[in-house]
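Not every chain is included here, but those present sit where they belong.
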Amino acid sequence: MNGYTENKDDLLKRLRRAEGQVRGIARMVEDDKYCIDILTQVSAVTKALETVALSLLSDHLSHCVAEASAEGGAVADEKIREANAAIARLVRS
Amino acid sequence: MNGYTENKDDLLKRLRRAEGQVRGIARMVEDDKYCIDILTQVSAVTKALETVALSLLSDHLSHCVAEASAEGGAVADEKIREANAAIARLVRS
């Protein structure tokens, strides 16, 4: 069981749409489409992936981190440390 | 007691430095400094504030959220919901 189990279908739908968007961007480059139109699509897929990340992180905090904290100890500390590192990577990416 | 109590001096030092940096940027604009040099300083203070935010958030998860989760119930759920909203604001800012 993972934090995102309940949202799995939604996540997969979003990720398949994002995959199609990236493929569409490659096709735009192949077809020599206008730079600005390509950039608009890159911003859109970046935002879509950001939404996926925030959803995964939210589920992770609500389940994995909350449960580990309820148990306490070294595992809880490690979960928190790991979540903080993931948040820093997200904020900086 | 707040999550950041132990890091209070470090946070205050960083925030005072950031305040000085913003004041320095205003002075550069007043003195008609070159746009690109001003932009470099704006990126620097933005990164400094991002570090402050990640430090606050990390302390918040390690203390407030971890303790609320250990107690469980509605307060714990609310803390997690609140932390997720703060993370989303950070990632999107």
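Order as written gives the chain letters A and B; numbering starts at 1 within each chain.
Quick note on the criterion: a residue touches a chain if its C-beta (ideal position, glycine included) is under 8 Å from a C-beta of that chain, and two chains touch if they have at least 3 such contacts.
What you see is a predicted model; the values in this text were computed from it and never measured.
Here 2 copies sit in place, and the number of copies making up the whole complex of this structure is 4.
Following the convention adopted for this analysis, only the chains that are shown with their structure count from here on.
Work out the mean CA point of chain A and of chain B, and you get 22 Å between them.
Interface of chain A with chain B (complex): residues 50, 53-54, 57-58, 61-62, 65-67, 69-70, 72, 76-77, 80, 83-84, 87-88, 90-92.
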